[in-house]
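One chain of protein is taken out of this complex; the other chains stay put.
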Amino acid sequence: MRLTALYLFASFSDFQQGRGSVQMPENYVPAFIFIAVALAIPVVTLAIAKAVRPDNPFGTKLMPYECGVDPEGSARGRYTVRFYIVAILFVVFDVETIFLFPWAVQARTLKAFGFIEMMVFLAILIVGYIWIWKKGALEWV
Amino acid sequence: MPGFHRGDYLLALPMMLLTLFALGVLLIDLLLDRSSKVINAWAAFAGLAFSAAAVHNIQRAFADQAARGEPSSPFFAFSGTLMVDRFAVFFFYLFLAAAAITILMSVRYLEVEDEHHGEYYALILFSVVGMMCMAAGNDLILLFIGLELMAVSTYILVGFLRRDRRSNEAALKYLLLGAFSSGIFAYGLSLLYGLAGSTNLQQISMALGNAMAPGKARVVPAVALVTTAAGLFFKIAAVPFHQWAPDAYEGAPTSITGFMSVAGKASAWALLLRIFLFALGPMRPLYVPILVFVAIATMTGGNLAALTQSNVKRLFAYSSIAHVGYIMLGLIAGTAFLPNPDGIRGILVYLLVYTFMNLGVFGVIASLRRRDIIGDELDDLNGLFFKAPTEAVLMLTFLLSLAGIPPLAGFYGKYFIFLALIESGHYALATLAVIYVAVSAYYYLRVANAMFMRTAGDRVPVTISPGMWAGLAITGAATVVIGIYPEPFLRMVNWSMHVAQNPTVAQLLR
Partner (left out) sequence: MTVPLSYYLVLSAILFSLGVLAFVVKRNIITVFMSIELMLNAVNLSFVSFAAHWHRLSGQIFVFFVMVVAAAEAAVGLAIIIAVFRTRETLNIDRVNLLKL
């Protein structure tokens, strides 16, 4: 396994034409510091809290908190399938915006041509929207 | 300014028209009540006709090119991402014909299944758009998008009988394995992109030519080749990547099984030929051994598994896997130029005749579907000759053609491929293939035996709708006519093989 990894590594490093030895990536030092701080803050806070707080657990206190009402049933119950349909629609329509961002950045250079192409794209999307609307997928129950 | 020209849109017009009609079908369907869903079929049919007219327009441009005495060269559009050459035009016609016949055969079947929705036709049109992108793509991005558009539409179509447990299950298996293979394929594409620094097929071909120069490490090109090829073998259902095909074929609505097995397969082959001939050309010494292994495994696995099937749809799924093995022999025999063009010509002829004969088979199976009977067990065919003699004779024609009996169309597909194999010196492979053709005759005749020699289990007459009659007539006529008078069709294939008269393209393809 390790040999395979090394072999892959060696073959991929063919792409590194004429580069020197591998060194510590200095650009990433701020990122490492950031990660360290981000990890340290919760760990330190929790540790201090644990050290100073009084410890007195009892049944009612350990119950899940649901706005003060006693919890009903298990938290791992099934959701209605409606949630899934909304999630599916969200996945599709959410990702379509990925095409809008590059166009938005370059809208000035692309001018009318880009605008028309984008409107065609949106028109196709709107046909899909009308279709799911009329099919009743957006209605609750 | 990335200005596109009017010519670009003319080349994309077949796809644009199909998209428009598909969207139109989706919207019109919302206004139709349950009894008038057949209008959707007509609208989809009109879309296919308009698209065919647009393809004809492109074909005329090639004729003009020839009339001016210029060597045939492909038309590029959208900054070289879309390459419409004669090869692509051939496949455009093939997809449109397959979709049209499928729609003819579907209307009645969907009514029986009680799932007659407009989305069915819209999805067929969308998948044809995807197939066209696969046949005419000259850029990894367009090829991948085309593949996925075709695949995602087909996943839904396979699961179209949403209350049927078998259809659901088939769709799920097809989707999981299809998405898995797309992932592998995409990984291969990413490595190809990394080697070339471009998504353009010609640039990749040139970069691979350099990478294959003696004395260079070939690990990354080899990994790229293996992953790309594995993804493509999944799509054409070659052994050992075939497991999804029998399940998907058995569970899918029968009309869709027919559509997948011809149009889906032809488009996967178009994509495979694009990638293997146009991009991976310099790696031919590496991929031919892989192809030989896969072709032998595919012929063996497909033919032997088909021998014992009791479900007709499953039987023809394995038979179609075996046919993939034969077609693959064409690619082993030669590229479009070296050592001889007969291999690729054989593949095109094979795909052409296979489209008609296999659609015919699944049309007959679909027509057996009634309210109380699924009609896809071998026993359901018992005594068909006594109930519907014309249909039984048509089925026999398709079966004999699939087995490659000489006066029928299927013979020519095998003839050209085996000829090319012998010309290029692959005697052992050719012998093996002929042996497997003989084996395949056994299971085709088993089906014929059930139709002609056994007595029917019931006396309920088989009712065949006018659309189904039209579909069966077209496929039957094509199977017989191509067999008896193949010249115009061979001329058409030769015409589409003229991609390469242009010396610069020929250079790249070498």
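As written, the chain order gives the labels A and B, with residue 1 at the start of each chain.
Note that contacts are C-beta pairs under 8 Å (C-beta built on N, C-alpha and C of every residue); 3 or more make two chains touch, one makes a residue touch a chain.
If you're wondering where the values come from, they're calculated on a predicted model, not measured in any experiment.
Peer 1: Out of B:171, B:295, B:464 or B:482, which residue would touch the omitted chain in the full complex?
Peer 2: Checking the options B:171, B:295, B:464 or B:482, the one contacting the hidden chain is B:171.
Peer 1: Determine which one of B:47, B:159, B:325 or B:383 touches the chain that has been left out.
Peer 2: B:159
Peer 1: Among B:100, B:140, B:448 or B:497, single out the residue that touches the unshown chain.
Peer 2: Residue touching the absent chain, from the options given: B:140.
Peer 1: Using the document's contact rule, name the residues of subunit A that touch the chain not shown here.
Peer 2: Missing-chain contacts on subunit A: residues 5, 8-9, 12-13, 15-16, 19, 22-28, 81, 84-85, 87-89, 91-92, 94-96, 98-99, 102.
Peer 1: Over the whole complex, note the residues of subunit B touching the chain we left out.
Peer 2: For subunit B, the residues touching the absent chain are 140-141, 144-145, 148, 152, 155-156, 159, 162-166, 168-173, 175-176, 179-180, 182-184, 186-187, 189-191, 193-194, 197-199, 243, 246-247, 250-251.
Note that in this section only the chains that are shown with their structure count from here on.
Peer 1: CA centre of subunit A versus CA centre of subunit B: separation in Å?
Peer 2: A distance of 38 Å separates the two centres.
Peer 1: Write out the stretch or stretches of subunit B touching subunit A in their complex.
Peer 2: 1-4, 19, 23, 26-27, 30, 194, 217, 219-220, 223
Peer 1: For subunit A, which residues count as touching subunit B in their complex?
Peer 2: Residue positions touching the partner: 7-8, 11-12, 14-15, 109-111, 113, 124, 127-128, 130-131, 134-135.
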